[in-house]
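Worksheet for the structure shown next.
The complex is shown incomplete by one protein chain, all other protein chains being positioned as in the whole.
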Amino acid sequence: MTMLKPPANQTALITPAPAFEARDIVKHFDGVHALNGAHLSVQPGEIHALLGENGAGKSTLIKIATGLYSPNAGTLHRNGETVEFANVRMANRAGVVALYQELSIVPTISVAENILLGEQIPNRAGLVQWKTLRRRAKERLDSLHQKIPVSQLAGELSPVQQTMVAVARALAADARVLILDEPTASLTDTEIRDLFMVLRSLRDQGVAIIYVSHRLEEVFELCDRLTIMRNGETIVTKRVADSTINEVISTMVGRSTGELYPDRGTATATVALTVENLHGHRVRDISFTAHAGEVLGIGGLAGSGRSELLRILSGAQKHRSGEITVDGSALPNSPGVARTLDAGIALVPEERRSQGVILSASIQDNIALSNISAVSSLGFVSGGRIATIAQRGMAELQIKARSPRQHVGELSGGNQQKVVLAKMLARKPKVLLMDEPTRGIDVGTKAEIYRLIRHLAAEGTAVIAVSSELPELIGMSDRILIMHEGKISGEVAAEGADDELLLSYCYGKPE
Amino acid sequence: MIMTTTAQATKTAPTTTPARSIARLLLHGGTVFALLALIVFFFAMRPDVFLTFVNVKNILFQVSILAIIAGAQTVVMVVGDFDLSVGATSSLAGAVAASLMLTGVPIAIAITVALGVGLLVGLVNGILIAVVNLSAFVATLATMTSVVGLAYLVTAGTTLFDLPDGFNNLGQGRLLNIPLPVYFAIVISFILWGALRFTTIGRRWHAIGGNVEVSRLSGVNVRRARLLAFTIAGLVSAIGGILLAARLGSASAVQGGDNMMFSVAAVFLGMTVIKSGASNLGGTMIGVAIIGVMSNGLNILGVNAYVQQVVTGLIIIAAVTLSSLKTRQR
Partner (left out) sequence: MRIKFKIAALAAATALSLSGCAASASSSDNGKPLKVIAFTSGNQTPVGAWWVKAVTSKAKDLGWDLTMIQGDFDFQKMNPAVESAIGRGADVILDGYTDIASIGSIVSAAKDANIPIFAMDSSTKETDGFAVNITTNQQQIADATVGALAKTLGDLKGKTVMVIGHDPHPGIRMRADLAKKALIAAGATIAGDDIQKVKSPASGRTEALALVADYLSAHPNGLDGVWVGWDDAALGASKALSEAHSNAKVTGVDATSEAIAQIKAGGNFLATIEQPWPKILDKLVQNVSAYQKDRTLPKTKFEADDTTLVDSSNAANITPSDKLG
């Protein structure tokens, strides 16, 4: 692979000037280089993937592109002209707009207000002209072929509708360079298809789209070209048609990953968990067993009750009726998290940053949190025992950190996820529940997590993992349960499972 | 939608250069630095007075009760809540102890009952917040209002005085020429510090203050821990109020009401002392010291009381702003 510098002779080959270009960008924080010679060049009418592991510098580059940070060295160009963005407003005015995963809409105001946020609100003598406001907003949504009631509160919309509103707002601000950061993270497959349709039509209208994602399958489906970053540098830019997923992964990681998923074959016949006729919020009549040494995958569309099932099993959510039996002994009704943990069920929750770890606390305090009785006696905690348990966890899971006292907020996503795991594994659970075990984690660490899951299974743990990515579900599991509207709609052996069959179960259709 | 602001995850551990660590120290230590600067300033202005034994003893005596009440506030703020009723609870406890003693109840029993009343107010706060799920602001604002009313009822609107000498000694007696409340404040602060740092409940409080949902999913009984935090705050506030009554030799419905605002200010100042920005007892005591040194020093310099109030506010803003720079520089 050759380094692609953006010298004049190469740009000359492509007829129009790039809609957006960043050249030789250097950015450091407190002397630490976040970017060290990053390039990005995006043509109008192109969907351009920006790829790299967490910490590779993608986010920093985007923040520089949108005026959040100013670079220590390097230049930005818009349609061939050098530009400088002192703040987000200036970038937006130049037509460069970024949509972030989480902060793109204001949930407490209406869709219409969201779309026209930041523009002059139509008013007469300070009174809002609601009719005009709604009409304009509707026009914007119509151009995206979206039917979203503009008077509704934005917070009441589904995730994909919220994304559409954010896109509509960007277009309302006349965005010509649209940056999307993990836009599909909380979307279901159909929603993703809708979004892609919109993005393609925008591309055809000449909008330059920078698409940041960890989901390589999507990138290969949607994007025209890709740029891969590693350690703050741009490694390569090439056409997607000329690349393969494996090649992209090894470029991102800087080495060959080998097989992403480890071998199966650890399942035993010993029943670790039995669930009978479980009913609860969004969960209807669920019965299944999980075996020691087995990785049981649970799939289904968002809202199918997958996460709720795990929350009930972990004691975090109450259920109405049904029996949960761990290792032969039945759990009491609505036992609470502490009791289920004692009984041997541990949960690695879906939202790592808001449910899994305390970002402001140290690694060792996070790990100690689920193990307070193990590190204390007579109500007093022992600093020594906390350190021991933390060091053991860090070593076992190969958590990369300066010390057990480092704050979790300073770690990469993958290492944060390992802290969550360390916390729960210190309890030596018989059943480990994992909700989206690799969400937002870079590819290199993903493989590590899969190996770890298999390793745990080999030690006799029953792992139950929810995932919305079918390849992951198939790759990591032994057996897959698919949920639809709160019920189990199908069960499939993972090995050699067929995507389409799984999808049809997801939509509740019988074979 | 949850928005969490954290440092951008970096793979390389930041390296620390000496110049940078000094700058860091200054920023982290902004509040400590402010305290030292105040001490140096007042000492320079009145070297003959400010750091004499008598005056230092004076300062300690003046802040001892605030220190206790700020300790109570720290516990609640570690959990991520706050308690507007600490001042009112302390007044009520003082009033209850005084009125019982005036009707001839033995000192020990009167104090026990008053402590019980404080515990009860804390428990009510805890139930309203942890079980009924009211916001801490609303719940403690409401209990504060009712508790002040109760204190008026107990004192019949007057100032109760003529308390037994044995009781007054708790607040006015000396050991090694240092007033007893100073010892009480030190002992209670150490107990609270130890409880926050070394006990399981203390670690649970910290975890809940860091992130309630994570704590719940990690098996922490959040409800019980919050309930306990408010109950302890009520109890400790009552200790403060009883000592204030003993120190003044009298009890009224409103005495010590200003301790609520000062306790919150002290905890906020203290939060700036440590890197994570969480409330912590050591920091709170530095905050209490700043408030005490300010008031005593400005009195010694003969600064007008109104000007003092303005300056106190400005110092709080300055210390907190200085420390907020450290979070923004990332």
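We just call them A and B in the order they show up, numbering each chain from 1.
Following the convention adopted for this analysis, a contact is a pair of C-beta atoms (placed from the backbone, for glycine too) under 8 Å apart; a residue touches a chain by one contact, two chains touch by 3 or more.
A quick note: this is a predicted structure, and the numbers were derived from the prediction, not measured.
Put simply, the missing chain touches B once the whole complex is considered. Contact with the omitted chain, checked across B:Gly80, B:Pro181, B:Gly256 or B:Gly287, is made by B:Gly256. When you scan B:Ala44, B:Val132, B:Leu176 or B:Ala305 for touch with the missing chain, the hit is B:Ala305. Of B:Ala70, B:Ala114, B:Leu170 or B:Leu248, it is B:Leu248 that touches the chain left out of the display. Mapped onto chain B, the footprint of the missing chain covers residues 46, 49, 52, 54-55, 58, 61-62, 145, 149, 152, 156-159, 161-162, 172, 244, 248-250, 252-258, 295-296, 299-300, 302, 304-306, 309.
Just so we're on the same page, only the chains that are shown with their structure count from here on.
Every residue of chain B that touches chain A in the complex is listed here, in rising order: 1-4, 6-15, 17, 20, 198-204, 206-207, 210-211, 213-221, 276-278, 329-330.
Chain contact summary for the complex, chain A toward chain B: residues 29-32, 34, 54-55, 59-60, 102-103, 105, 107, 155, 231, 314, 316, 336-338, 341, 347, 349, 351, 353-361, 365, 368-370, 372-373, 376, 379-381, 400-402, 406-407, 409-413, 415-416, 423.
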